[in-house]
Every structure is written in structure tokens, then in C-alpha cells.
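In what follows, a single structure is set out as C-alpha cells and then discussed.
Of the protein chains in this complex, all but one are displayed in their positions.
Labels A, B and C are assigned to the chains in the order they are written; within every chain, residues are numbered from 1.
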């Protein structure tokens, strides 16, 4: 199907923007879903040398299809090396060998801290979420973290119900005080735009907005008084190569 | 060459007595030299199911030849499983999975503590020995330890120049106080006889003497007032099968 | 030495009511057949330990045989949540389940400490999170640098159950592909059962092959297809459609119960 014939969706833009972030990245750590799609797309279009690392222990996986789980057979069959889970977390993640980690979350606060544990009280949750998985140590140790999440008021909240993963904690100096090696979240990529921590305060600020999205809409979908960058960029629209590659990938 | 035509040497008796000790053993941890020869002989004659574990990480090795080093290629080629050195010491030795460990030493005291570090002062040694290797943790963790050493006054000493490896420490209760899991040395097999710790005192006592050896000779070659068992056994002489197997093994 | 048994005999002999049981397999080689046999034999009050509960523990929790759950990620990988796991925690259905949750790094190191028979493991983790106050970890200081680290307690399950591709007749087991924490789980546990796709005369060494010697395994049972809907690399494929199906079907308590009755308990449709 020719590219022209189909509207670009917000999700497509979000995935492509995430993929572009990996242009100069050596190694990326990815969970399943959109992050995995974005990383595979980046290998196809922006950075063929990109090394994909999955927490299942597959290092340098080269999947042709988008895996459903982080441990699909194709990841094992195409990996440069497969290691045990203890080795993955001790020798590879904990040691800080990964440049960029893609993470998702059910709740994000203004300092890019993440909740993937519960909505409501821990003892009597309204919604019990999957939990931490590898996220706390991944966010502490990887070179930088890029959060990928749908932009909605229930996701971008004033206060997390539970701090599963520390982004920038309570602001400047928090990560240093906690002894974290990585720089933490450098961007939150949503279906409306891109938020980046403002250097002085580590507070997420809207720095990029996707084509056709209204700033008020972004403010509306953010649970705190969202700051907007003085020079708000508009996302460069997905080009034909990116769109064709993404749609081809999704059709496989 | 027929067995009859050759005298049984003291060394042959020592090796065969050590091999016999493995008759009902499931797993044995061995260094090189006589211990390795004894364990391979035990697999040939006394216990074909015996599992040989070398600190090089080769588990279930089935060498046809006596290896010179603990890492000879034949050990790797015949092993059921090969693991890294950290895994060997953490998951296998430290966890106490090995029943019997054969150890040697340059000095042994009455409580079967061992020195393989220095003769003389540590700072200015008369003789610098190889050092600890795996011995301290092997002796602490394996089910029991069998020491194999030549019986000589300079080896069986009143006081060690350096405690490299704890046998029975200062006597009863010492191992428990140190938190060791294994029973420690259960026998010291020499070219003159067999010494075993006397239960009440944990002091090595001569319990078995090799054929044709005089007790006074053993006393003479022991650096402390050696106690002799009330009912001193005489070692059952090597039989033809044992001798033929040992000599065949050494000729390979 | 590992004893070769039928799966029913192995479960009957190794797993008792109230045991702490670790059925491991990180996405790959999940021992579904063994878990279903535990359900069929009506074991109760189990402490279920597993990094990623996955569909198997969703089934065991939903059927009501779990007293306690120790885990680090309770999701349906790539699909969403686990509805029986959620229902048990959110609404105590069919019974209340006590939980202890960790991070993957913590759980992996807890198994490694158990395999080394050490009381704890040391790592950098948990700090700054609300998890720290909700789980069993403790601060520990490096005596050389003074750095504050975190200790996690060793895991020592009563029984570990894992699935592998093959075993020989002596009970030596070989698995390949994603190894997860299976070796650690087996070595950390008091008893262990390994189900295998096939029994062979001799294990042929393979790339990525990990051999677990028979003498550290309690029992081996043949269970062809025993990891479905997970997979055994080179022998069966992961049934991704089933993982998607489970997400829809298992939302409803009655549908779930019916499905379990028909497909696991082998009871006739009402």
C-alpha cells in the first residue's frame, strides 16, 4: 500500500520519533511493545549498527519481526550472545554498559519518576499493575532513559501512587545522592509531543510538539502545570522511508 | 609386565589406599598429582560411577590419561559440564556439593591443619610455596577432606609456619565455631600408613600401617608425639587388579 | 542421582501442601505441564516463587492454590496484565494471596545466593523507590569503599521445577536458548524436578547448551510439549495467540473456571 494513501497516526509519529533518538546510540535496552518496535525501526532506517539488548539475556538480537515477548525464540536465534538473567543484571545492566534504555510506565510525574506497581493504595490497590521488573536498576544504571508513554491525564500525574522507578527523584542532585551512575530520563516521548527535563529544575518541559497537535491539548492531558519551552519545536513529520519501513515492519 | 615381577612401592600402596577410600563416594574434588591418579584409579577399579570435579571447572571429567595440570584438554573434552571458575567456587564448592576433597600440603600439624604458603617467616620466607589456591574454601565446604602427603618429619610438624587451610583448627568444636559446613579431614594417607583424627581430641592418630612398615619409623617421621591406635590395623596389600590398573594407568 | 519418573509420580513425591515452589523459565521453557499436574493433584497453600508469574501462575493463583506469591513482574508479556493475579490481589478472589515483590535484579541475585548457599547477595538497587519499604531488603555498607549497597536474602525454595529440551537416561539434562535463572533455581532448592521434551541415549553437546548434571537433580520426567504455550527452542514455538487469547478469556471468573475445568482439570463441560 502506498504511503500517501494512509494518514500518519499519532502512534506512528511517536514510534518514529523514538526511533530517531537512537541515531547515534551504540546499545539500547528495550522492553516489549512500542519501545521494541522503535528500536527495530531504528536498526532498519537510522542506525543499522544499533545493538539491541533484551532483559531475557539476548545481546545483539536482530529480530525481523516485532517480538511479542522479550524472550521470543527469534531473539535467541539472532543474538550475538545469550546470557543468564543474573549475568544480564550484574555484568551488563548493573555495570552500566547500556547507553539508552526505553521504559514505559502507567504513571509519570514532573520529575520523570515512574509507577508500574499499583494505582491506589499498595495494600488495597484499585489497580494492581505488573510491578518493577528490571526498571529500577535499568533506570539507575543505563546511560540515559527515554520514557515512551501515551499522553493522558491519568498517566501524567501530579503525584505517583507508588514510586517504582526513580527518574530525577525530587529534582537536581537527587540521582547523585542516590549513587546512580546514569543521567536518568532525558526525554519522555508521547503521542502528542516530547517532554525533556529542564536542566536547572529537572522538571519535564514540553520541548517538541507533533504536527497538528495543539499545545492546550497537551496541557489538558498533563496532570500538572506543564511548562512549555520558549522555542517550542514542531516535530519533523515522519518521512516516506520511515513510514514505509514502520508499516512494513508492522505488517510482517 | 606381570604384577608378580615387580615389588609394590610405598607410593603405589599410598595411591591405592587413597583410591579405596572413594569406593562409596559420589563426587570427589581433586588437584593434580597423586590425588588425581588415585581418583582415576578408583573409577577404573573401585567405583566406576565416581564423579571427578576439578577446580578448572570441569565437572564429571573422565580422563584416560593422568592429567599433568588441572586444566588439561582431555578434562574439558570428557567433562559432563564445564563451568567458569567463579561458578565452580560459588555454586559447586562453596555450596557444599562435593563429598570428598583430596588435598596435599607441605606441612601438616596434629589437627590436620595445612600449610602450602611459606616455610619460614611470611615476610622473609626460607621457601616460598605456591599458596592457597582453592584449598581454604574446599576444606571448609566439602563433605570431608582426605590429605595425601609423603610421611616425613619436615612435613608432619609440631607447628605450622603458616596456616593456609584449616583442618580441625585447635581441636574439637573449632570448625563449628568457624561456621564450616564440612566434617574436615577424616584421614591423612601417607606412604607409611593412615592417620585419622581421634574423635575426642581431633588429634591425628596412626590407625593403619602399610605392610612391612615399622611403627617406630612412623613415629620417627612425625614431628610430634604420635599417638597409635590401640588396635593398629595393617593395610590390606594392593591386590593384582589394583596394581595392574595403577601400573597400566601410569604407563599410558 | 536424578530419578526418572512419570510426571504424576514426580509431583506426588516432590511437592507437598504448603511447600515453597519455584517454577522457573524466563519467557522460554516455562514448565506448564508440571504446574498443571500440581493443580490436578490438588496441592494447596503453596508459596509460589517466580520472577515472571506469567500465565502459569495466573492459572495457579486463579484456581486458588497459592497462599503467597514472590515475584518481580506480574504481567502477560507484550499483551498486558494478568487478570487472575490482579483479581486475587485486588479482590482476594478466590482467596487472599500474600505477596512479596522485588526487582528482577533482586530476584536474580536472590537465586544466585541460594545456588551458592550464601544467606544473601549484595547489589546496587531498590534505593529511592517505594519498593524498598514494601519488601525484604536491607542496607549494607562496602567495608572497603563505604558505599551503601543493598542486600537481598537468598531464595531457598523447597522445590524447583524447570523444563528443558532433553535428558539422558542417567538424568543429565541439557537446555539451550534463553537460560533465564533455571540453573540457579535448581541449585538453590532443596528438591528439584526437571521436565524434558525428550529422553535421549546421549546428550549431544550443542551451541548454547547448558548441562545440569544428574547428581544435583532429584527427578526428571518426560513431558513432550510440556512448556506450551511457552516454548522449547528448536522443538516447539511460543503460542503468542494463546497469550492474547488468555488476556480476553481470563478477565471473567466463570469463563476462567470453565476453561480450567475443561483444559487442565479434565472435567466435563457443565
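Here is the rule we use: a residue touches a chain if its C-beta (ideal position, glycine included) is under 8 Å from a C-beta of that chain, and two chains touch if they have at least 3 such contacts.
This is a predicted model, so every value here is computed, not measured.
Student: Looking at A:94, A:169 or A:185, which residue reaches the missing chain?
Tutor: A:94
Student: Which candidate, B:8, B:129 or B:215, sits in contact with the chain we can't see?
Tutor: Answering carefully, the residue with contact to the hidden chain is B:129.
Student: Considering the complete complex, identify which of C:98, C:147, C:202 or C:252 is in touch with the unshown chain.
Tutor: Only one listed residue reaches the unshown chain, and that is C:147.
Student: Write the list of subunit B residues that the hidden chain touches.
Tutor: Against the missing chain, subunit B presents residues 32-33, 55-58, 67-73, 75-77, 82-86, 88-90, 93-94, 117, 122, 124-137, 140-141, 162-166, 169, 174, 178-180.
Student: Suppose we count only contacts with the excluded chain; which residues of subunit C make the list?
Tutor: 116, 118-124, 136, 138-140, 142-145, 147, 149, 151, 153, 205-209
Student: Provide the residue numbers of subunit A that touch the chain removed from this figure.
Tutor: Spelled out for subunit A, the touching residues are 26-27, 51, 59-60, 80-81, 90-91, 94-97.
One rule holds in what follows: only the chains that are shown with their structure count from here on.
Student: Of all the chains, which has the CA centre nearest the overall CA centre?
Tutor: C
Student: Round to the nearest whole Å and give the separation of the Cα centres of subunit B and subunit C.
Tutor: 41
Student: Take the average of all CA coordinates in subunit A, do the same for subunit C, and state the distance between these two points in whole angstrom.
Tutor: Centres of subunit A and subunit C (C-alpha means) sit 28 Å apart.
Student: Using mean CA coordinates as chain centres, what's the subunit A-subunit B distance in Å?
Tutor: Once rounded, the distance between the two centres reads 58 Å.
Student: In subunit B, what residues contact two or more other chains?
Tutor: none
Student: Counting only residues that touch at least two other chains, what does the list for subunit C look like?
Tutor: 112, 183-184, in rising order.
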